[in-house]
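In this view, the complex is presented without one of its protein chains, the others remaining in place.
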Amino acid sequence: MTDQAPSELQTPDGGGRRDPLSMLFQPGAWRIEKRLIVRPWHEILALIAALAAAVAIIAGLVLFIGKSPADSFAALYNGAFGTRESTLETLVQATPLILTGLAAAIAFRAGVWNIGGEGQFFAGVMGTWFVYDLWGGLPAPLLFVLMFIFAAIAGAAWASVASGLLVRYGTNEILTTVMLNFVILYILSYLLAGPWQSPDTFYYQTVRMADTTYLPRFVTGSRLHWGFAIALIAALVVYWLIRRTTLGYEIRGIGSNVVASRYKGIRVGTVTLATMAISGALAGIAGAGELLGLHHRVQLDIAEGIGFTGIIIALVARLHPLGVIVAAILFGALVNGSTAMQYETGIPKALVFVIEGTTLALVLIAAMVSRYRIRKAG
Amino acid sequence: MEDLFTSAVLVGIFWATLRIATPLLLAALGELVCESSGILNLSLEGTMTMGAFAGFYVANETGSILAGLVAAGVGGAFLSLIMALMTVTAKVNQVVAGLALNILGLGLAFFWYRSIYEAEGSIDIPTVETMQAPFEFFPIPWLTILAFVMVPVVWVFLYRTKYGLELRSVGHNPEACDMRGVGIISRQYVAVVFGGVMAGLAGSFLSLGSTGLFFPDIISGRGWIALAIVIFGNWRATWVLVGSLLFGFLEATQLALQASDVDLPYQLLLALPFVLTIVALVFNRSRSNVPLSLTIPYHRGER
Partner (left out) sequence: MTETILAVDRVTKRFPGVVANDAVSVDIRRGEIHCLLGENGAGKTTLADILYGVYRPDEGSVTFRGETLELHTPRDAIAAGIGMVHQHFELVPPMSVVENVVIGTSASQWLDLSEVKDRLNEFFHNYDVEIDPDAEVGRLSVGEQQWVEIFKTLYFGVEVLILDEPTAVLTPQGVEELFRILRRMRDEGLTIILITHKLKEVMELSDRVTVLRLGKVVGTVDTADVEMRDLAQMMVGREVLFQFDKERSRPGEVVLEVDGIHLASVTGRGSLKGLSLTVHAGEVVGLAGVSGNGQNALFDALVGVEKPSAGAIRIGGVDIAEMSANRIGQLGMASVPADRIAQGLLMDFKVKENLVLGRHRSNPFSRAGVLNRGAIDGFAAESIEGFDIRTPSASQLTRTLSGGNLQKVIMARELSGEPRLLVAHQPTRGLDISASEYVRRRLLEERERGSAVLLMSEDLDEIFQLSDRIAVIYDGRIVSETTPEEADLQSLGLSMAGADTVEAGSAA
């Protein structure tokens, strides 16, 4: 270990001397260096550039299928924020995304790759229905509390299958959480085809729940329900948890360096289990909110990719709990606006996935590129 | 129950196993090469969907299955090229990049499909002719034969050529290779794009090889199973073959059970491969052959 001085002045995750990125340029003429300090405006600039590039690519795609990008974006925007009703509806769409976004963010903070938000969302839906099915006659306040608690427990339990295997056997949680998404979907499809199926239909769905279980709405004429408030509170709680509590400290600790955490007495297994339980619970609560706030009956298409979108939201928000709120509203607007866009311009709603994928890819690249600077070689 | 064990059913299961294993094997072999170079490509699901759609679209337009296959390979290559750009050049976290491209691949395929076939208000979904079996006594499409031929090809490439040796070395210790002048970036690009082409072909087998259709949910988890098979196979081409056949066999048996009058909840059988993958993951922990630098981006000059 000689001659450490140069590298130790640098960040340990990059030497910053001759990066392979420099391959893109003529050798010797230009040089790409890693920045010692990444200033916020570098990142913001890169983010803006990424978003602009994403818009350009999407516009190109829309042009390619023979539609007007301007009209499409206008339709998208109007559909999302054009009127008071549409704005409120955007918040409706954002509600579950905030929760699944938080679920992903807290897990990723610990370095645990929970890709199972979708499955844990289903677990939450099933937990809610389970309570309703069993104790539907209870007085409303108690029933609500029970339904949300069981949704959280169910989500946490389903997530804990993956984290339990991870802690006990070191099984890769990315793959197990993904597999568990499929497993629970088939379990639910079995239940909806049999025990839980509504007797008056051939569809895979339950009966409609009683009016008393509908989450109250904020304003008449909008579907915005109390779930939104729950989501906002959850974001604040997660923020507080991560920044101000010892558990949050340890979550960030194992995410930053699991070896050093272990050497300094942090129980990595316990923290992993706790993190995944919280993560799964948040996704489960999202499921309860959607069931009680919007759908009122269990169906197979109740999740609509909300769990997966939560992952993107968490990443775009840089795993910041309050940033998740902003990102979720943005993505809620996309979902909401795209319906109007499809109706008005005939552009398929699936464009949203393209927008999501393109934006995330470009934002990720921008985040990396902003850590470098190009210099004329001396 | 006994009609499940007639020879006709068993023979049917045998051929079905080979057919079902085909896309898994193609995708898993591609991913094996990709991961051997140190890049974990999680976007197989999206890449296969791209391949399935591109193959279907071009085959439908041109009437040529071969053109469809080429298009499927190009579609897979396109997405994996973005993957390589993100992970090899820009050094984005591989897990995150894979997830982003999964959504992008799915989105592009859905979007194109809907804008082409549903925009005119017709819900009239076209079908294309499916791949023919080359021999009458051998009722499997030739893409299946190709998939099985690829097993020794990949094996020879990885273990009997210098390029393959260097590619695996890059996956273990890129710095050592860099010092020796082995082009890391080019090898990783080659590996990632090869994986993408294979995934594209794998996807097209589902649209062109078996159903003659495209629908958004066509891959339904097979990309993730292919990823699991690579781990199950401990990064060995031969064991990847075994894993693919095992998963194919399970699915084939499940289908036979559904067709028979045996009263078993088929949804739970559908869940079985996924449960089995988890079980395999638990029991295959030695990981002796895992590329040592898998998912770790290489920065030159960092020591």
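Which chain is which? They are A and B, in the order written, and residues in each are numbered from 1.
One rule holds in what follows: contacts are C-beta pairs under 8 Å (C-beta built on N, C-alpha and C of every residue); 3 or more make two chains touch, one makes a residue touch a chain.
None of the values given here were measured: they were computed from a predicted structure.
Shown as candidates are A:W41, A:F202 or A:Y263; the residue that touches the absent chain is A:Y263.
If you put the hidden chain back, the residue from B:T87, B:S169 or B:S244 that touches it is B:S169. Against the chain not displayed here, subunit A makes contact via residues 1-13, 16-18, 27-28, 33, 36-37, 244-247, 249-250, 252-253, 255-257, 259-267, 378. By the touch definition given at the top, subunit B reaches the unshown chain through residues 160-163, 165-166, 168-169, 172-173, 175-182, 289, 292, 301, 303.
In the analysis below, only the chains that are shown with their structure count from here on.
Mean C-alpha positions place subunit A and subunit B at a centre distance of 26 Å.
Of all residues in subunit B, those touching subunit A in their complex are 42, 46, 82, 85-86, 88-93, 95-97, 99-108, 110-111, 113-115, 118-119, 184-185, 216, 221, 224, 227-228, 231, 265, 267-268, 270-271, 274-275, 277-278, 281-282, 285, 298-303.
Residue ranges of subunit A in contact with subunit B, taken from their complex: 7, 13-21, 23-24, 34, 61, 65, 113, 115, 165, 169-172, 174-176, 178-180, 182-183, 186-187, 189-190, 193-194, 308, 311-312, 315, 346-358, 360-361, 364-365, 367-369.
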